[in-house]
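Below you'll find the structure, written out as structure tokens, and then a few comments.
Shown here: the complex without one of its protein chains, the others still in place.
Then we have chain A:
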Amino acid sequence: MTLTAISSNLLYIAFFAYLIATFVFGGAVKGNKKGSFNSEQRWGKVAITITVIGFLAHLGYFFTRWVVSGHAPLSNMFEFTTAFGMTLVGGFIILYSLYKTPVLGMVVLPVALLIIAYASMFPNEISPLIPALQTNWLAIHVSTVVIAEGILAMSAAAGLIYLLKVVDLSKKSKQRFWLEGILYFLVLVVGFVISSSYFTLTNYETTFQYVNKDGQEATIIYNMPPIFGMNESVPLTEDTMTPLAETPPLVDASKLTTVTWSLLVGTVLYVLIRLIVRRRIVQLIQPLMKSVNIQLMDEINYRAVIIGFPIFTLGALVFAMIWAQITWSRFWGWDPKEVWALVTWLFYAAYLHLRLGKGWQGEKSAWLGVIGFAIIMFNLIVVNLIIAGLHSYA
């Protein structure tokens, strides 16, 4: 077996270990009906062992890939997102060793699984570095950022658990709506993974010719049946589906098609879940949160930001500026990715200042933690794929 194959097999091992551990953590939480914590401790031990094995395999993937490619595997969407999944789990393992909280595993691991699955939708070959990336600052800057984001994500996980426990689901409220919204979004990611995997496995590909915004002919490749077509598009592939609607030349119809398929499949999935369980998904999860110590969740929420914020500053601003000065001759250029790093930083700065005031502990902080994670995900997904800039490597 080549080292490349070993590397990707290690990633599979990590994925399945996290998958199994999720259920064992769930069992640990569910088994603790009497609130006695004995069974929680016992099953928690098994689950954390599986998680650590998965994490070691994940590290193994990371470093073998580093050896094969000759550079830190943090250079494109697949590599960065996979590493983000890894630091997420790493952050959880540290928290578990401090606070022994299986419920956190039950929330973090599925999110890590989704993130790894999302990563694997991107091309994963070992790719060469463009000149701008050929420096040690790649490893220094990106690894610091990905570690910081893994830690900051713990704040969101603790916040989400806090909300799942305290939000009153028996009556209509904004909180209930948004909490369900978060879970709906997670189902949409599953929808993306399912539709993307299905069309990749069936080798779907179709090509169209269209007239671009400069009035010239161009081609566009779809990896999913085209729901949206480009301006004056003509199929180049035979027997292909006719697009249902046309988009303005500025919009990438292929990306829009992918988003729409994910929305469709995700929503169908969500409706199916609702029909089967006949409740909101939040209501399905809330009973598992019975024995959660909300003070502890609030403490984790805050401490994760306290620990993550300086690391984020160092990685996403200080190291980023040093590298930008060396590569692009200026430490700051208002590139969209730079701006969104600043936005994230300002957001957590606001969080830390709000925490000084009374009344911002507990539920409000929990929401802020979740919003912070949403900004990080926005920066990862939307800024990379839609708002193009110097950082779009995928």
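Just so it is clear, a residue touches a chain if its C-beta (ideal position, glycine included) is under 8 Å from a C-beta of that chain, and two chains touch if they have at least 3 such contacts; residues count from 1.
In the analysis below, contacts and distances are computed from a predicted model.
The chain that is not shown carries the UniProt protein name "Cytochrome c biogenesis protein ResB", picked from "FAD:protein FMN transferase", "Cytochrome c biogenesis protein ResB", "Acetolactate synthase" or "Energy-coupling factor transporter transmembrane protein EcfT". When the whole complex is considered, the residue among A:23, A:66, A:178 or A:347 that touches the unshown chain is A:347.
By the touch definition given at the top, chain A reaches the unshown chain through residues 4, 68-70, 123, 125-128, 130-132, 134-135, 213, 248, 250, 295, 299, 303, 306-307, 309-310, 313-314, 317-318, 321, 325-331, 333-334, 336, 339-340, 342-343, 346-347, 349-350, 353-354, 356-357, 383, 387, 389.
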